[in-house]
Structure formats: structure tokens, C-alpha cells
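Take a look at the following structure, please.
With one protein chain withheld, the remaining protein chains of the complex are depicted in position.
The chains carry the letters A, B and C, assigned in the order they are written, with residues numbered from 1 in each.
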């Protein structure tokens, strides 16, 4: 091919990002070839030893690979030859670049998704801790961005946490999706040599082995799942971000951003711009684009490997830094948000957000819901007509509208009372919120455990070195 | 609101699609209200009885709801009032339209996803059966749409099946995602009445209960997951479709389409256009759009319910007919594809697609892979220079290039031999393919079982009627 | 084909939406066939007359087409046969369904895009009129959703108008894109009959004729452009919508929504939910999905017509109602927004949003910008330290920081002064805003004129009837 086209078509520079994965995959492969007696023991061991040495160099950031090679696999083999001589020529036995690149990408995705899960676990735990400390701050929950009902800041934090737990389940799905060994698929039909893929899978800690070589080399579903999972995490964060951006406006003033997490201006030192949250929201849009890109990439492709698939690199490699960066930014930012309890309380103090509570108070007295609903409507209208807040309505007017609007009933207009009363599962009551906080902690623990079951690249290197 | 704006903003017509879900959800809700003594027994029973009668009408396609109502929930309550009088006013106790619509949508998605899984199971089983019958048909597997290695048609069918199984796992994920009860979340903060969401969940067969009301009413992650799952199924089918379209060209001529599944022309009766497969491929693109739409919809939304969410209807309701329609089209079409064994075999008969097999044959004799690789390259060049097919190369020339190219080695150039020899897990060998066929059958069974665990709407109606 | 597959694959029901386009296209086609003497005069005239009669029926909503036909074209021909007998069999001369459907779709897009442009013109003019009346209302402009600088409501309305004008240019582009005659392309290579496409183009008012039949029947770029244009309009509206939603919160309270455009609740009559704006924002997300769908649809398709293209129908036909519905909703809603001038003014009255104005006042006195910038920073800090608003800072402290902070300079802290002073082109000064309002009116006029140059379907029918 013309040099300009080789340069244009090469993914070498991107692929250096998974040099470690390539080396570890090769070390496992050669171990399998040794155990199945496809390679002579000494050759296999020499190769493994050198691959692990190169991995050590790569981990330390000092592996130098020649630049002229076509791709990362050839560059690794060339370096191996330089170090070992002709025996390096045995490494590529019973594999092709098609299954090798699939392995590298899967190892990358699996490790990054596991790290993401661990960081999400931290963030969920952080939200739970913050919730524990913000149980007394009251603010309105919104529907249509209109004040709807009084809740605690703890409750809002639990809502954010619940959304993240759901996104974390998608990350778990992406891990399972990536966690199958593709190596041993060859170019597209397997190998006539007596390879044993179970050995390689075990060495690399894969839970499954892919079922059909033609399918294996031609698919990138694990990459799409990973991109989708990352997008879902960012979308959950994008909504949290919008809430924080709104809360930190002069108009809402429910939270203050510490200077350590806000962007300012030397001319206007009072400015605390929520750039961190805006960027997270912006990144969620880019993540949507990446999901779309990967879905479009495979649409209508013929079976087997097509070079189109190389274009997976951009979205695939961008996902981890984008998602993990955003989670870490939130880990830094959320502890430095302070709720302005007085401001927030004022927003639920006129009683208007407690209309539903009034209606339910009537239902408790046996009044059918639609009747209760109408009575409250009349009460609210009366307050509007009188030009006073609902809490300030003349008690006689209230009982005039419905006898049940007595002092006891009207007490639910206190936002604390209203929030405290909703003890249904998932509600704002103190016990209900405790359940939610505990669940977030439990889920954080579970996510961390799932993450820890996935071997890191370092752990794989140690395992292979110990053979 | 202005009548024109009410008309414009209403989703009533779309929402009639889940009238059954709404009625069953209400029947379960009122049962819970009865058991928790929030409603008087007689009232609750009368309401449930009538709701189930209305559900029977809806299932039979004869439920008439008034047209003037704002939404499906109000229309149902209005009809209930017409039938029962004032007692109907008790139904809406301890819920809001926010949690009610979330329930309806989740019931819809769960049931449709379960049906999709059952149909996917059928399709996977069908591919496995076809594979069993096409073990002797040989054709090339492709990389870069260039002939690469000989495989059997059974193997290609297994590849398609493997891709579908992976897509089915995403559908399973979507089921789990939808399978949590939102009802009892109220407008956004739960209820002060002593509701018991576990009862409702049990009645409606939900595996989980959502954890935070504010989060619950404001999220549509289950809809996004469902749309994503549907898209993944269609993308798997889009690749199968491209293969069939290519195979059925005059140029490839590997398969023939029966007139029952091909579009023709009375002027050109010989034309067998693969419209069915083209449409499936086209639908995969529209499915990508729907995933994107839903991801964009929630991006950056404030917490809690926002009316934007109503725009979920288009993508959410389009997914089931699109995906299930495509699967059913494939169920109809695939039995009516016939492989043209002779044509297909001719495409792998000159030996050139067996180069890798030759190399592996040398490796089996202890020759290092890179040396084997070079020797085969020289052999192929010699055949090119001689202007003959690899199979027709003079044996002396072959052994002249490398002594190991003897008659026994050269026998692997027979495509049957080559395909049969790859017995690695996931390979083309007979035993390896048997494993794949069995796995597809096992997976089909498993998918059917997962599907059957999800109660159908009919089953829910029976369960509620039996109380 | 199996009846179930015919049913599944048919687009007939969707295509009824462009029955009028199909009839007019055919009437023009048969006129061309008459003028080129390909058809006998009498036959051609009889066919045209009947097609126009059918068009009249269709326009009046009373054209009944048989249901069993494969597609709209066959259904029209069948009805024509029923009315005219065998002569109807001459209509399909020198065309194919491939170029015919392209014509129908282009006529649809061109007409809908032109109507969209006319409605956008109305909306732009409305914003200009509102701007004229809101020149005295002051409110903050935001960056990062933090108060940044004082502007008038007129200025914000002009900003919204400017964005819409830009979107309108995309709609114009979509019109140009659709405005080329595809008919005469046949199946994919033109016709051997002496057709004259210029005649058909002139009859149907097309500005251009497509250049290559193979390209013409296989592309849907005009549909993609239309979908993209619609999406851009909705995105412009989505941002306007977010502004209005924010402005109408209790927290901002810059605008009030009239009950005629807000959704309420009989229990909470004070609620004025901005559903109309939320729905517009939501629709913008669905529009993104449709652009993505169409882009993905054509990605990697082989040349020529592929049945995949039929899947253009969903996005293509959804665009006009979605976009035009949203514009009309805005036409209804915007006159019913009222600015709360007092509330809005309060948000810019402490002086902090006028820091830049102070700096520029210093620059006017010859002080280098960075020095001015630092001086203002010190001033703001001093106010912060003193715990007073910038406007309330002790004059001596001000002049102590920089001698130029005298009374004259400090006068720019009045938001009216600050806004009025920015007379740069595109700025907030009165003259600058007048220019913007005039430009919006001029652009509205221009858009209306562009729109009026595109013949409506009614105009085409009249033109054809007059022959």
C-alpha cells in the first residue's frame, strides 16, 4: 500500500493504549501453547518470560516499540524478535490478528469497566454519607421545575444515588459482556492445532469462552455495551448536574459551591460558576454520540471481520477516561457542596407544596380521595382569593370549606411534618430514608465486590509470572 | 389550556395502547388498598371487579373510553364512574398519575420484552435446526468480504445464532430493568397513607420495588434499556440480512429465496428480491434513532417528573412491533432459504482459502509458525506465477519450496478436510459444531424459560380475578 | 410472498399520507407524455382529468382507495382503472415506482418545508413584536446559569429570534435540497422513450432536475436534510423552552404563564406548569433520533434502490407535524407570557452584574484593560468584605481603590445605564436593539417570500387543471 494510505489507515498510535493487554494476552497464549505441547516448553517459557518483562516495561511507561510497524501486534512481535531472536516466530501460532485484537479490546474494556464500577461504588457510598448528614435540610422536590412537595436533602441525595445504582447495573452488564475469551478463534474459523481455549480463559480470568469464531472476530457488541454503560452513567450524572446547577443559581440558592470546585474570575471573585457540573452534562451528550457511532458502525456489516471495525477505537478508548473522569470530578465536588438550609426551607414554607398531604389527611379520616381532592382545591382557592399563604389561612375559613380541616389536619402544612409522614417504601419519612441510605451502602459494597472479582492487569501479570 | 394546545399536548391516543396495563395496575392497587384497610372492603372489591370487567372488554377489543379526557388514566376513571358511581372516586387514593404512568409503561415493556425473548428463543432454535441440516454445505467465510476460509453453512448459521443469543441477553437485561414496581411513589415523595408496596408488587409479579419516589417518577431508564435491547436484536439481524442479501445475489448465488419470501415482478418473474432482509436492515437504522432519541430525551433533565418524558411514547411503543415483526419475518423467511451447495463449494475449491490450514499443518510437524507462514507464502506465489490454482500446483514444485509440502500436507487443501480439522472450541470441525448447535438449543430453552417466568397480562388478569 | 410478509412489509398505510402528491405527480407526468407525443392526446387528457378529480376527492378527504393493493401507486392506478378502464394502463409509461416514490416524497418535503418556513416567519415576526414591547424590562443575561450582565427582555427575545432565523436557513436549505425533479429516472437508468423531464419539472414547479437516475432512485438526502432542518428548529425552540421554564419557576419568577398555555391541577389551581415548553424540549430529542435514524439508514448502502429506504417513512413523515406543531404551540404560547418586570429588575440591581461595565468605563479613561480589570476585582472584593452590594459601597472606599471610581464611573452600576450603553452591533443599547428588531422583521418577510415561491399542492392542482 502507498505509504500515505498505510499511515492514514493505521490505528497503531491508538493501539499503544492497550499494549499491556496485548502483552498479557500473548503471555497467556504462549502458556497455553506450552501446556498443549504445541510449542516446546523451553521456547514457550522464554517467550513468556520476555513478554512479561516487556509488560513490566510497559507498566512502568518505558517500553519502546518501533514506530514503523503496521500495528501493535507486529510491533510487539518485532520487539520480541529483537530480544529473543527467531524463537519469537513461534508466538503467533494458532492465532490471528483478528482474535488477538478482540482479546486486547476485551481485556481493556473489562478492566476499565471494573475500575468504573469501583469508582461508582465510592460515589454511591459518598452520596449515602452525605444523605446521612443532610436529613434535616428541607427543600422542595420539583415536577415540571415547579415546586411540588417537601423533601429532605437526604432524600434528593438518595434519588441521585438510586439513579447511579441503576447505571452501575449497566456497567455490570458491560463487564459480563466483555468477559469472554475470543482468543483461539483464529482468522474466522478456529484452529486445526490442538489448542485448549479453556486454559487461556482460566489464565486470563475469563468467565466464558466465545462460541463461534466467525461471530467472534466480526463483532464488537462488548464495545457497544461498554459505551452504552458509560453513557448511562454520564446521563445519570447529567441530571444530578442540572439539579446542582439550578440549586446553585442566585435564584434557587439551595447550595453553595466551594471555591475549590467552582470556576471564578479575578474580576468577579463572588462568582462561583458550576463549570464542573456543566462539563459533566456536556460529556453526557458526547457519550450519546459514541453509542450512536458504534451502533451505526456495525449496522448492516457483512459477517466476519471487516476493517470498518477498527473505527471502534475512538469511542471505545474515549469511554473510560470520559466516564471515570466525570465520576472522579463528582467525588471531588460533592463533598464541597453545602446546602443553604434556610433558603431551601423558605421554598416550602407557605404550605402550597403540602396540598397532597392535606388530601391524604382527609383520606385517613375516611373521606373518598376525589372528595378530599376537591376540598383541598377549594381551600387553596380560598387562600389565593384571600391573598394569603395556605398556612396563613383563617382556620374558620378552612373548617367552613370542610369540617375536617381542623387544627390537627392543618398541621400537615408544616413541611417537616409532611415530609416525615411519608413512610411508604421509597418515601421521605425518616425510616424510609434510612432504608434507602442503607441500601445505597449495601449496593456500594456489592458493586465493589463485583469489581474486585475482575482481575486487574497487574493481577494478571502476577498470575502469569508465578507460573 | 387552549383546546388546540390540549389536543397538541395529549398522548391519549398513544396511551390507549396500554389501556390493559392501566386497568390491571389499578386492580392491583385497589386490592392493596383493601388489604391495608385504606379502603373499605366492599368499595375496593366493587372497584376491582369492575376494573377487571373493563380489562376483559379491552382484551376483547371492545372497551369504549370517552374521547374528551385528558389522558388514559382519567378516561379509565371516568368510565369507572359511569359504571360504579361515586365509589370510583376512591380509586386514585395514594397514587398520582406520575407513578401510574410509570407502572403502565413498565408493565408494557416487561410483557413485550418477555414475548420478544420467547420469539428470539424460537429463532435461535430454528437456526440450530437449520444448522443440523446444513452440515455438509461448504462455503467461504469472509474477511473484508474477501473469501477467507472454508466453513460449513451450519457454521454460518451457528454464527448468526451466537449473535442473537448475545442480543437476547440484552433483552433479558431490559426485562430485569423494567421489572420493578413504581406504584406507591405518588407525585414524587411517596405517601403518608399506610400503603404496602410489597403487596402490589406481589400481585403484579414484580421482582423488585423501586427505591426512591423522586427518582422513580422522573426516570425512564427501563424504556432506554428496552429500546437499546430492541436495537441490538435488530443489529444482529441486520448483519444476518446483509449476508443473505449478498448470498442471494446472482454473483454469490449461495442461497435461493423461495417465492414465498421474496418480492418479484410480474414482468420479471425470475426476480427474487430480498426485500424482507432489506427491510430488517433498514429497521435496524430506525432503531438506532430511537435509542438516540431516548438517550437525548433524558440528557440534562432536572430531577423529578418533567413533561418532556411523555415524548418517550414514540420510541417506547414502536420498539415491540418493530423488533417482534422483524423476528417473525425471519422465522418465516429462514426456513425458505435454500443453500446452493454446488455453487458454494466452488468458491472454496481452488485451495487459496486453505493457506492457513497448510501453515498449521507445517506447525504440527514442528516448524515454527513464521517459517511455515513464509513457506506457504512462497507456495501461493508459485501457484500464482504458474497461473494455476493452489490445488493444481505441481507436487514437485511444492516439495521444492519446502520438503514438508508432501501429499499428506497438501491434502488439507481440500476444503472439507480443512473445515473438518478445526476442532478447537468454536471452530468448524464436526464435534465443535455439534457443541455449538447444542448450545443454541440449550440457550433457546433457557430463554424460553426466562420468558415464561414473566406473567403475561392475561395471567395477571386471572390472578387478580381469582382473589 | 406470504400474506403475513406482504402485510408486514407494506408501507401502504403511511403512504396514504402522500396520496395527493402521488396524484399530482402523475397528472404532470401524463401531461409530459402527451406533449412529447408518447401518449395519444385523448388518452393523456382523460387520465389527467381523472387524476385531478381523484386529487379533488383526496383534498376533500373523501378519496377511497382499495386496501388490498401493494402500495399507494398501485392503489391509485387500480382506482384509475376502475374509473377509466384500460386506458389507465398507459399511465405508468416511462416511469417506475422507484422514481415515482422519490417524486412523492420530494413534493411532500418541499411543501411541508415551505409551510414550516412560513410559520417560522410568523414566529420570528411575533418575537420581534414582543421585543418592541419589552424594551423596558430589565433582567440578567446568564452565563453558566449565573447572572452575568443586565439586558432587556427585548434583547432576550431578539436572541431567541436570531437563533430561529439561523434554523430557518437550514429549512431553506432543505427546500432547495428537495426541489429537484426525480421523475424520469425510471428504475435506475432513465428511459429509452423520448420523455422531456424539463416539461414535468416546469409543471411541478421544480427548480432543478436530478442529474443521474441511478443516484436519484437510491438516495434520500433530501429527507435527511429535511429531518436535520426540523431538528435544528426544534433545538432552537428547546433552548427558548428551557429559558421560559426557568423564568417561570417560583425561584426566577421572571415570567408568568397565562392559564391558557399552562397546565394546572384542580387541587392546586395556583400551579402553572410549563408543559407546553417541556414538550417542545422533549420533541427536540426525538428529532435528534430521527436525524440519526436517517443518517444510519443510508450508511453503507449499496448504490441504487434498496428496500431499506422504505424505512425513511417514519422519520420523514413525522417531521412536519412535530416541527410545525411545536412552532404553532409557540405562536400560541408566547403572546401569553408576561414578564414580571419588578422581579426581573431586582436580579440586576445590586450592581454585581455590572462589573464589566465598570471596567470598560475605566478603559474609556485610557486605563489599560488588565489594570481596569484588576481594579474592579478589588472593588468587588471590597464590597464583599464590607458585606454590602456593589452599588452600596462607600464612595470613598471606591475612589481609594482607584481614583477613576468616581461618581460618574459608578453610575454605570445602574443596570439601565449599563444595558443602554452597549451600542455595539448586536449589543443591548436601544439603537442596537432597534436594528435587531428590524432585522427580524426583514428576515420574517424574506422567509415568507421564499416560502411563497414554492407552489402549494393546491396551486399545483390548479395549474394542472388549467392546462
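Everything that follows uses one rule, which is that a residue touches a chain if its C-beta (ideal position, glycine included) is under 8 Å from a C-beta of that chain, and two chains touch if they have at least 3 such contacts.
If you're wondering where the values come from, they're calculated on a predicted model, not measured in any experiment.
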item: Residue among C:2, C:235, C:384 or C:430 touching the omitted chain; value: C:235
item: Full-complex contact with the absent chain, from B:68, B:259 or B:377; value: B:377
item: Sole residue of C:223, C:255, C:361 or C:413 that reaches the chain not shown, by the stated touch rule; value: C:361
item: Contact partner of the left-out chain, one of A:28, A:105, A:255 or A:276; value: A:276
item: Among A:65, A:244, A:329 or A:464, residue touching the chain not depicted; value: A:329
item: Chain C residues touching the omitted chain (full complex); value: 38, 86-94, 96, 98, 141-145, 148-151, 155-156, 158-163, 165-167, 169-170, 173, 176-177, 184-193, 195, 197-198, 209-219, 221, 224-225, 228, 231-232, 235, 238-243, 246, 281, 284-285, 288, 291-292, 295-296, 298-307, 356-357, 360-361, 363-364, 368-371, 373, 412, 418-419, 421-429, 432, 436, 439
item: Residues in chain A touching the chain absent from view; value: 1-2, 4-5, 8-9, 259-263, 273, 275-276, 278-279, 281-286, 288-294, 296-297, 299, 306-311, 314-315, 318, 325, 328-329, 332-333
item: Residues in chain B touching the chain absent from view; value: 143-147, 245-246, 248-252, 263, 265-275, 278, 292, 295-296, 299-301, 347, 352, 355-356, 359, 373-374, 376-377, 380-381, 384
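Rule of thumb we're sticking to: only the chains that are shown with their structure count from here on.
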item: Dominant chain pairing [most C-beta pairs in contact]; value: A-B
item: Cα-superposition angle relating the copies chain C and chain B, to nearest 5°; value: 180
item: Rounded Å distance, chain A centre to chain B centre (Cα mean); value: 24
item: Contacts with 2+ other chains: residues of chain A; value: 143-145, 246, 292, 295-296, 299-301, 356, 373
